[in-house]
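Got a structure here, written out as structure tokens. Questions coming.
Other chains of the complex are left out, but the ones given are in their true place.
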């Protein structure tokens, strides 16, 4: 498949005079795709019921006539002001009970039935009009579900819908819910589903089972909202449907939502994420301030490739400084090209830069584009042109199954955040630490959903932190041919957030190990491992006859093994994690190597890519990599 | 008196099948007491008015038949969900005006008359049924008053009750209130008590007199709530009544509440408190991460011995990792035994471990118990058995009056927190610093309420920080035979939080010293003392003819003395405080010694206990103390 480039464009922001020259410049730069429409509701329907299609008709025509393909977005992330009058209670409510206001975006509550219907109405109108348009080659539903902490809403609408959801989940049996949640504790028992409230503003923490159920419900509301749009579009269009996911947003189950889409896409802002979300140390933030975390994007590439069942894009690629991070430096020269190639190396079908032209007004006026507000080229378009040129002669970039897989489970993330046990601990952070360790060792990785049962072809599978681990997953893992690493906290809870008791976790087939006790540790109190490295943050006391692979310097077993099944009862520091993974890698017959800091590799079916995320050239086994450099070689 | 052990048990959490074996195991472990019932309202009265006593009858019978004595708790800390429908406005309201919700515990407002009556009703029903039960050997009212910041409520009910309380306090004379509070300042004068609001959500700080009055009122509401239960129980039962207090909760006057009880108890969680409440430095937190602060528990033992007028227990003793601190490590092996013996050395009648079995569900599922969720022994029961064994042959542990006393005053803590003058300063912290200094010097200490007037038998009395110091207390101190240390801030305010002016504070009999001016200092700007040590945080400029004991290196008097009365006008660092206390100790003829870090002693009537809170053995004058070790020797 030919890999392609694109951009995000807002014709409604600009005079129609320049649409043609914009389209011509896009085509000349080598772009294929243009996403439009996703914030334009107030222009499509300035007054309820009065639709204005002309401008959009024309914009699609102008773009299409230059050979560009349109990704058309439904505009439901930004309901216009008049919607608030039709549905005064449509707003999301924050944890303090405060109604969130009009004047930015994503102000709707997913559970509001009136707005749900409005979202279907505008989607139907768009699909009817553009479903057969030859230039509309793909769709996008809404925009960045979950951005700005918008999945969870404590509105009355959410309260009613949650009761209903629970009634269904527990077959209308309130005693079943009371039992499953342990509501006898602190006299929290309900007599009817209508008594159940939302888990905010309690005096001390609410029941974790209550919290986890509310997170699951809230995720389902997003999925239902999206599915309603997808179903309507499909009635009118054969073009693939996508949604643009975010970095490190785990508040809804992307696998479940992605199952309704043809293409999974995500919005990649490496510099903003470094400051905000990647959990990098201050030293790492300084070292990669203008490059971004060397693994954070790659992890999401692999994750969204799984969400899209192979089909995925970068829908928004950072092209220069953004406006929203605490500090907003420029990317180093070459980084826009590097990010683009890295996405392709991980199998992206397309990379679209956000946005075409920097808007000189409103919230994002300091967000760079490919083109400056004065219409001149910004640095991004120059690097994009280079990639377009390089793509022309590139061999096919077909990904192949990786030798190593990491299981990723949104539900596990909700469980960890419900009871992290130690301040600041998160499932996402645990996965990122494992992913980084594998990347330091030069390994190409697949992410798999925790629903996977067929693991054929993998030689090493990591399933850390899966708080709830169904028995058939344990079975499938233990029966696979791969080396398996589970723990810490794997299988630590049942489906309703109770500790399994007979036996205690992890209850793994063929591995005699029991978690007798659990500790969380101060960040400044790591426990040294015998032989190097340390346990950090979280550690379990392990019982059983399985053979220790790692022990603390006082002799406590930390990781134990039997056959191809390994259980690690701790959060390891990088040295410890590298030690453990090298043992497993060797057992799995994997090739591993210690890559220089900031250098990363990725294999496709036919090639090996090398990426240098450093601001200086680095000498490697394949030669000198220039700063922000990309090197391709046959496998 | 024989010292005893016990545990906290929730029969309603477990199948009746295992009650008998649980009871048998408790008895075999050497336990005497079992506290039950305090969160069970939804099981006692699943629907308003329909009482279900059977299960509780049976539980008491099973326990009693194994020789265990029951402490029966009233379940008023966790009103069931249906209560919220009967009294929709029963919830406490936080400082931001937000109603606290159902779904955890302690959600009631002490001032709500409807809930007050419900609390009396359920207490009466329990007392009627179990008042004469031979196995019910003690009672507990409610649970942990004040936990989760629940004393203060800004509800409408609190507003009305506060007006009423003020009307009584000021004899219905609003001008008296205006004058006492200085309401002429900023035109805050009221024309009637009905105009007085609660001191939250003001633009800048409210009148401190207003705040302090609201704290006193809020404390009185807790006391009235408790007293109502006590009076009802007493009508039906001769068993002693207790309540389980908290660590470092000072929001109500425990002395005043304790006066209505036979036994004062408290809930001791050394590891959780170290992280959360003891104010330890990061280095101390690392050093004592698995042992807890070496003085924090002892201070509370001495405090609650005073609150109970000699009769006190540990009602909940941490048995392993807890679930609620920022980080939750395991206690070092031996610490559960050490904590138990330390409580006995301070005069505890009983130490009960919380809880019998770790619950695998709901909020506290990560809170260790004596028994694991899989019914196996947890480490705590093994150490408890050892203590039970050791107790069998132990001599009587009768406490004797200590040579040194510290006055403790809840009202002073409210006054300090109303106007700390320097960020982070607290009366509790000042008392803890004095207590720690005395403990470093190997001294056995009594805590006394500030209402004490008979000081006979004491050789050194510390009364730092008593913001309001009645004249007869000053007189009683100056007439005692002991060395007296007062200040800083002692006598700095009158009863309504005004600065006394004729003369200025401290106005002590026989000591010519006046506080001319007051400064608070940046934590990183201590002022060195001549001869070693420093003034920290807070310092007064002293005038008068009293003889300086300590001076800053620029010659300003810091502590001054005349006869046996010493006034210290500063918060001293540990070196300075040790210097001052050694001078006073020598004058008082006290034996003092410099104990190794983490080693502490305590004398009973016949013995001296040595406790090593360190993770390593320590050489002392009485020999080598093992890590987490306890040593007993005759006095």
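The letters A and B name the chains in turn, as written, and every chain counts its residues from 1.
Everything that follows uses one rule, which is that contacts are C-beta pairs under 8 Å (C-beta built on N, C-alpha and C of every residue); 3 or more make two chains touch, one makes a residue touch a chain.
What you see is a predicted model, and the numbers here were worked out from it, not measured in a lab.
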| item | value |
| --- | --- |
| Identical protein chains across the whole complex (2 displayed) | 3 |
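By definition in this document, only the chains that are shown with their structure count from here on.
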| item | value |
| --- | --- |
| Rotational angle, Cα trace of chain A fitted to chain B, multiple of 5° | 120 |
| CA centroid of chain A to CA centroid of chain B, Å | 47 |
| Contact footprint of chain B on chain A as seen in their complex | 96-97, 181-191, 195, 197-210, 419, 421-423, 497-504, 516-522, 524-525, 541 |
| Chain B residues within the chain A interface of the complex | 10, 12-13, 39-43, 46-47, 75, 78-82, 92, 96, 98-107, 147-148, 150, 275, 282, 285-286, 289, 320-321, 323, 326-330, 358-366, 368, 372-374, 378-379 |
